[in-house]
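One protein chain is absent from this view; the other protein chains keep their places.
The first chain written gets the first letter, and so on, giving A, B and C; residue counts start at 1 in each chain.
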Amino acid sequence: MLIVMRNNATLKDITHVITTLEDRGVFPVVNKNGDQTLIGIAGKNPFTQEQLTALGGVEDVVDEKKPFKRVSREFHPEPTVIRIGNVTIGDGSFTTFAGPCAIESEQQIHEIARFVKSQGAQGLRGGAFKPRSSPYSFQGLGEDGLRFMRDAGKENGLVTVSEVMDVRQVPLLVKYVDMMQVGARNMQNFDLLREVGIAGKPVMLKRGLSATIEELLLAAEYIYNSGSPQIVLCERGIRTFEQSTRNTLDISAIPLCKQLSHLPIIVDPSHAAGRRDLIKPLSLAAVAVGADGVIIETHPVPDKATSDGPQSLTFPQFGECANAVNALVAATR
Amino acid sequence: MLIVMRNNATLKDITHVITTLEDRGVFPVVNKNGDQTLIGIAGKNPFTQEQLTALGGVEDVVDEKKPFKRVSREFHPEPTVIRIGNVTIGDGSFTTFAGPCAIESEQQIHEIARFVKSQGAQGLRGGAFKPRSSPYSFQGLGEDGLRFMRDAGKENGLVTVSEVMDVRQVPLLVKYVDMMQVGARNMQNFDLLREVGIAGKPVMLKRGLSATIEELLLAAEYIYNSGSPQIVLCERGIRTFEQSTRNTLDISAIPLCKQLSHLPIIVDPSHAAGRRDLIKPLSLAAVAVGADGVIIETHPVPDKATSDGPQSLTFPQFGECANAVNALVAATR
Amino acid sequence: MLIVMRNNATLKDITHVITTLEDRGVFPVVNKNGDQTLIGIAGKNPFTQEQLTALGGVEDVVDEKKPFKRVSREFHPEPTVIRIGNVTIGDGSFTTFAGPCAIESEQQIHEIARFVKSQGAQGLRGGAFKPRSSPYSFQGLGEDGLRFMRDAGKENGLVTVSEVMDVRQVPLLVKYVDMMQVGARNMQNFDLLREVGIAGKPVMLKRGLSATIEELLLAAEYIYNSGSPQIVLCERGIRTFEQSTRNTLDISAIPLCKQLSHLPIIVDPSHAAGRRDLIKPLSLAAVAVGADGVIIETHPVPDKATSDGPQSLTFPQFGECANAVNALVAATR
Partner (left out) sequence: MLIVMRNNATLKDITHVITTLEDRGVFPVVNKNGDQTLIGIAGKNPFTQEQLTALGGVEDVVDEKKPFKRVSREFHPEPTVIRIGNVTIGDGSFTTFAGPCAIESEQQIHEIARFVKSQGAQGLRGGAFKPRSSPYSFQGLGEDGLRFMRDAGKENGLVTVSEVMDVRQVPLLVKYVDMMQVGARNMQNFDLLREVGIAGKPVMLKRGLSATIEELLLAAEYIYNSGSPQIVLCERGIRTFEQSTRNTLDISAIPLCKQLSHLPIIVDPSHAAGRRDLIKPLSLAAVAVGADGVIIETHPVPDKATSDGPQSLTFPQFGECANAVNALVAATR
């Protein structure tokens, strides 16, 4: 059982809760989550949830066995709709984000932005800070890259999204992009989740390579609780024994998350498959299964890409994929 | 390297191949695959593939590193189309098989057959021999069940499919059903694959719970080589760490198998998800991704089903799912 | 709930149970497991377990939610000890089985038997029928191989074990070997489990590549119920995303099975690792964790083995491994 105090709870409120507990032989653990005081009780206690909720300064009393709460459908039956400029995510429409794995130059990101816009994309993706398994791989252009992408987005009327890897990068991302992405490898980097939530901008939260759906929603709960309800979940494949694809796209996660949560969810077929020949069918599956969008890697010359070339679509391939997706959306939504 | 002799190769042919090898210091292992003699060479040998193929009675010289051959696209670029009565599988159409997990009574299978036919299904499924993890679970009605299903299929113009679990059951299945199913747990029961292939009837081959796509195609190769080219692959979910679904539907397997093989492939969302609330979206994903059909469990009163109740659709749910599938097929094929 | 009738229950007994149920509005499903009649009740029923057990001809009333029973520790608190000649398994001793993946010739199996005996092994393994993912791989010497191995075992005082792949092979295995092995790919081939149990010889049951521990014990329950309590479990690695080993040895399975079941359990490091450089440390781990033995592949010239060469130890490597194992056993048991 966890007693969540209000942000504005006074020391007197907090002390009162603690002494109330101790008077009945319950010795709580007191803890901080940012400005919020959390008072935890292990084992049994003689109080009902109602009695504790009634104490001064208490915001909520949470049964830790129900793992997530504020991102759940029970808490918020209507779907969350995220609005950025003219783009809406979560209202039944289908949003296509596209762009390179990494922003490589000003010219490159502008060229890609123009093209994906012409094919009906609404969002532009591109990495400025790259999480790379190997320290010898290209690590990204940093702030320069973000500036290039911001300009390319503005010129072409595209919403921009880029990954934040470190709490120290949050202010930079806030300055330049419309939506911050928390990558799969950072899905349980809880300090980053908190900082991103405090920043208050829309967040795209990718599922970790071995994260369960429940853990994904708990990670979203961290962001939500820190102040940002504008969260887009992203299914990008999980790690399994099958080796013909880089990861296994868990297509069931889309209807499941829709049932369990009010948050929108999109599909990243590029990282799921790791090979370009599967991007089109997987994007169509995303439309059919009810996803709110896709995020696709495309590059004018994938073989020269600094990273993820094998999974990036060429421009003609992206055009073909976008056409098929748009046609299926038109026929079914 | 494996030298595959023709079925009608004489002992003289075989002896000649062996002595030719031994004269150059290569000591082969001789083996039988049914009527076919296989002559295996481990390690390096001084002969080219062409030289060996030219010897009398040799059908083929196979590099074991290329794992499957006759079920591959290279071997047979055109898609295999399976025809059973009026039903075709693999020609771009979409076939819906439906029925109970287990045939429970004559009345039950007739009632289900009538209903699924009325909703546009072309095939009837139902287990007469049930593979059950526990020896204390219901094991099926056996031959009675097969007869009930054959009659229900005939009366309603439905193609029938049922699982064969044991080589000794093959004749019974041949007698009663249109298509024999090899279940996930038997995907690498190689003797069963061979007997089923020899029987010559169409086969539905389910992917094993932890089988790679390559292993699925190799299992199909066993059936193909034993005499039956009429094989429908079936993706039914793989085992992963995610626990909110019984298995994880590997949706990428459908376009991948289509690339690698000429065989049709269908999706079993019921066993993949293990819960009825995901059957409709996963069936739609199957249509979108290019599958040749679905196989869905439905039961008039799932809660009273002898097995797999939680994943069986009620009749109204099946009707809703079939309507949505049919509408998407009509809009996209 | 499942009512298990005695093998000698009369039709009158069975009819009485059914009418007793029907008189209270419970309509059971009646089923056969070999000679045994099983009467299944889905959903709630007004009878207690005691009331049903008291009916004539009833052997047992099983709650299907408790998945395994007769192989459990609760059912049989003392460990099962299997005795074959001078060899005992399950009594706290440590038994080493060794031999080639496949029996390749009479000379080969005799040479190996002599060597492994000289290093302290008690058992001889070797495949006569090989389950091969590819139909183009070597399939084994069949009955000839079994005869060669029987003789090699006798001459060297080694207990023999070989895999049975098909119900039709059971009589052959009964004739030639001391212990029949059910391989990982057949762990849920329920008809084979039953036939092997009826045969009554000791059985080595390998865990399936994606089988849970519960499923392994349920498979053992099939064999146990069919008449053979002499079952040795075998942990041989499960399929995971890690690719530097062929499978991942689940070392925790050994103490877990010991807790849950009275059956002995051994470790197969060769198939788990798929590479010879890990066999020695994994064998030592097996000793330390409390396993009842190991089964190790060894071959005089692994690079010329018809199968599984990369995981077979050379004779010097096997000698070194056996010495280390024997020393650890001597120091700790």
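The definition used in the following text is that contacts are C-beta pairs under 8 Å (C-beta built on N, C-alpha and C of every residue); 3 or more make two chains touch, one makes a residue touch a chain.
All figures in this text were calculated on a predicted structure; none of them were measured in a lab.
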| item | value |
| --- | --- |
| Touch with the omitted chain, as defined above, among B:Lys206, B:Arg239 or B:His299 | B:Arg239 |
| Among A:Lys206, A:Arg239, A:Lys258 or A:His271, the residue in touch with the chain that has been omitted | A:Arg239 |
| Hidden partner chain, touching residue among A:Glu106, A:Glu215, A:Asp277 or A:Glu320 | A:Glu215 |
| Hidden partner chain, touching residue among A:Asn186, A:Ser270 or A:Ser283 | A:Asn186 |
| Omitted-chain contact residue, chosen from A:Asp23, A:Glu50, A:Glu78 or A:Asp303 | A:Asp303 |
| Touching residues on chain B - with respect to the absent chain | 239-241, 243 |
| Chain A, residues in touch with the chain not shown (by the definition above) | 2, 4, 29, 31-33, 38, 40, 42-43, 62, 64, 67-69, 104, 131-142, 165-168, 185-186, 188-192, 208-210, 215, 218-219, 221-222, 225, 238-239, 303-306, 309 |
| Absent chain, residues of chain C that touch it | 210, 212-214, 238, 240-245, 248-256, 259, 272-273, 277-278, 281-282, 284-285, 287-290, 328, 331-332 |
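Operating definition for what follows: only the chains that are shown with their structure count from here on.
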| item | value |
| --- | --- |
| Centre-of-Cα separation between chain B and chain A, whole angstrom | 39 |
| Chain centre separation in whole Å, for chain C relative to chain B (CA means) | 27 |
| Sites on chain A at which at least two other chains make contact | 240-241, 243 |
